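Data first, discussion second: the structure below is written as structure tokens.
Missing here: one protein chain of the complex. Every other protein chain is in place.
Labels for the chains are A and B, by order of writing; each one numbers its residues from 1.
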Amino acid sequence: MTDAFDPSSRPGIALAASSAEDVGDPRTFWGDAWRILRRKWLFWVSLTLIVIFVTMAVFPQLYVWPSPSPDDPSGLHCKLTDTRLGPSFSEHWYGTDVQGCDYYAQVTYGARVSLTVALFATLITVGLGILLGGLAGYYGGFLDSIISRTADGFFALPYLVGAIIVLSALTTSDGRQTWHVTVAIGSLGWPAVVRLYRSTVLQVKQLEYVQAARALGASDFRILTRHILPNAVAPTLVYATISMGAVISVEATLSYLGIGLPIDSISWGIMLQEASNKIERSGHLLWFPTGYLIAASLAFVLMGEQLREAFDPRFR
Amino acid sequence: MTDTTVAFEPSIRNGETLLEVDDLTVVFDTEDGVVQAVSDMTWSLAAGETLAILGESGSGKSVSVQTLMGLIPKPPGRVVKGSIRYRGEELVDASAAKLRQIRGSEIAMIFQDPLSALNPVYRVGWQIAEMFRIHRGASRSDANRRAVELMERVGIPNAAARARQYPHEFSGGMRQRAMIAMALALDPKVLIADEPTTALDVTVQAQIMELLQEIQRDTGMGLVLITHDLGVVASVADRVVVMYAGRTVETGPADPFYAAPAHPYAQGLMNSVPRLLGERFRLESIPGSPPSAINMPNGCAFHPRCPHAVDRCHQERPAFVELTDRPGGAACHRTGEF
Partner (left out) sequence: MFRYFIRRVIQLIPVFFITTALIFIVIRLIPGDPIQAQFGERRVPENLRAAYEARYHFNEPLWKQYFLYMGDVLTFDLGESVASQRPINDLFREALPRSATLAGMAIALQAVIAIPLGIAMARTKDRFFDNMSLVVTLVALAIPVFVLGLVAQTTIGLQLGWLPISYDQSLKSFVLPAVVLAVTSTAVTARLMRTTLLEVGREDYLRTARAKGLSESRTFRVHALRNALIPVVTVLAIDLGALLGGAIVTEQIFNIPGIGFQITRAIQNRDNTIITGISVFLVMAYLIVNLVVDMLYAWLDPRIRYD
């Protein structure tokens, strides 16, 4: 099974570094990538950050206590008398917001919605991209023209304008929900994946073993999933990782503009919007969510960069 | 140093000695350690003479001439020993300005792949004219006119129009002619041709070699021809230097060398050239592959591939000795035994 997903086990694929040096040493594509990755300190920095943010999103109780209880359903320890306290080591590490809620707890809980939107939007983007890119590259012809021209068209509208229009169209009378934002962001990113995946398909389609598999009567579905998909895993993974970081940033931007997440969600973008007119006197309301937002976004972008360098034979 | 370098045999044409490379050793500092690219290399070139430096890729033949042109990147490259003299003037520790003055105007060079060696975004005529403008301070129109003349001289038809074209609009042979025109611009005394025909079609190869010979006859310049192609050597070279793993393994005048190479590696090269030997047509290749510069074998570097290797070859590096039966020299323990 591992063999099927290892591009280097097949001849003629540019992704695998093959030269005289690996004679006698059965190196694999992923093994080589790992050997390169583990020597990079930026890889370890970004991995650490990603682990922190993922655990923060999944198990916030590891970072915030006491957890939400019947007495304090939000878990934010709000006391109206404590409004806009500054950060202190003794009580509220990151201070409190206008409602007197603990800002550290809020910033921590903010990770969940950011990462959820980022994950699902990226899944939608990559899924649509692979499906449409695969169809366009494999079948070509008219289908390819339609898909490729539509993808070109998506590039023609600025991303944010597109997101705003799609969000306006999705929003119903019940108000906006998290999945609206996820779908809006996810439905705009696929053209880049289509370009990436379509060119991979076009390359791999020409390879002899794929031609041979076709001649032997393998179905189109089998060829697409068993032969073409594994070759596109590395670049798609790089794209998806960087996309996670970008979506975190886009979601916060939309929320800041007031057209993103519902106003009652705990999200860094919403926090920044609320903070934006109180910055002068309560700087902590700006700095803490900003720090988390940049760190989370940067972690994924950095990881993507490191993966790209590890996968790209030109950097080896 | 166990090596003794023999005095190189007098050149065949009695022209002025232009280049003298003496005991040259060039190393590269790499992550995996220090790599000796060229070791104890010695040769000379006289005016009007053609010297062929023969060897496989990685044998150090290109590094040696790029060193004398000052073209190896430093670091990682370093000259650790030896000297290179042009008309008696030392080049190894010459100033950058001095080297620039010699490059192009005294010693010119052409390369293996003329497409990548020409700048894709400038017109061919402009790139040739640049020589006159930089070295001679010629005006734009004067430089252009001389560039077109040069292109005509190297046999580019319709030169005035082609001067206004870009390298990608030229065929491979025409590109190499343009490179030659550029190299000849300032009437250099020495032309170094680094595998000038390797990237070209067989029919074009012959035309380019003919052109080089013709120019040499007209100008009397010295020609250093770096190649792995014995066929090229046979037709044009006066003398031959055979390199293996960064070392000179055989030198000598071309004709006797061609008739009876002394070193087993040179013999192997000769046998790998297709030719008619009486009734038989035979083609052999040398078994094995050249050693990596990092993992150099002890003793004679060629011993793992040598059909005549004896115990001594595994332990002791052979000295370079003059041949007894003809002019020239070879580095082999068993010289003259077979």
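Here is the rule we go by: a residue touches a chain if its C-beta (ideal position, glycine included) is under 8 Å from a C-beta of that chain, and two chains touch if they have at least 3 such contacts.
What you are looking at is a predicted structure, and each value in this text was computed from that prediction instead of being measured.
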I'd like to know which visible chains would be in contact with the absent chain if the whole complex were considered. A, B
Using the touch definition from the top, which of A:A57, A:V166, A:V181 or A:V210 touches the missing chain? A:V166
Full-complex contact with the absent chain, from B:L71, B:A94, B:A160 or B:M296: B:L71
Quick one: say which of B:S57, B:Q101 or B:N158 touches the chain that got left out. B:Q101
Contact with the hidden chain, among A:Y138, A:Y256, A:F288 or A:F311, goes to A:Y256
Per the touch rule stated above, chain A touches the missing chain via residues 149-150, 152-158, 160-161, 164-166, 168-169, 171-173, 245, 249-250, 252-253, 256-257, 259, 272, 276, 279-280, 283, 286, 290, 293-294, 297-298, 301-302, 305
Residues belonging to chain B that touch the chain removed from view: 69-71, 96, 100-105, 108-109, 111, 113, 116-122, 130-131, 134-135, 166, 168-169, 179, 182
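Here is the rule we go by: only the chains that are shown with their structure count from here on.
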Between chain A and chain B, the Cα-mean centres are separated in Å by 54
